[in-house]
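In this view, the complex is presented without one of its protein chains, the others remaining in place.
Up next, chain A:
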Amino acid sequence: MEQYFEVAGTDLFICLPEEVDHFNSEKIRREADRILQSRNIRRIIFDFSQTQFMDSSGIGVIMGRYKNMRFMGGTVTAVHVNERIRRILTLSGVYKMLDISDMR
């Protein structure tokens, strides 16, 4: 399934694709930044429910969006995080920047 972006109020909801790798990260970053520039966003929610694979390129995207949000006084949340993704987030240290919701 394709990733999709949805704005609700000041929330930007990003449903991540099955594989968050270098190839897909570029696309996510471009679209997210386009929305961040045109809308007043206070919170980004990354939904990992479709995601089976993520590498350090995905970490780069999350770190980058976190920097954007911190600059604007907003927050970043991750939802539907499976064990594998949790391990990647923990290993890279970005879990400290995120609110990780346990709901699956």
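To be clear about the criterion, a contact is a pair of C-beta atoms (placed from the backbone, for glycine too) under 8 Å apart; a residue touches a chain by one contact, two chains touch by 3 or more; residues count from 1.
Keep this in mind: contacts and distances are computed from a predicted model.
J.: Can you pick, from "ABC-2 transporter permease", "NVEALA protein", "AzlD domain-containing protein" or "Anti-sigma F factor", the UniProt protein name of the chain not displayed?
T.: "Anti-sigma F factor"
J.: Determine which one of A:14, A:59, A:79 or A:98 touches the chain that has been left out.
T.: A:59
J.: Spell out the interface residues on chain A facing the chain that's missing from view.
T.: Within chain A, the residues touching the omitted chain are 19, 21-23, 25-26, 29, 53, 55-57, 59-61, 63-64, 84, 88, 91-92.
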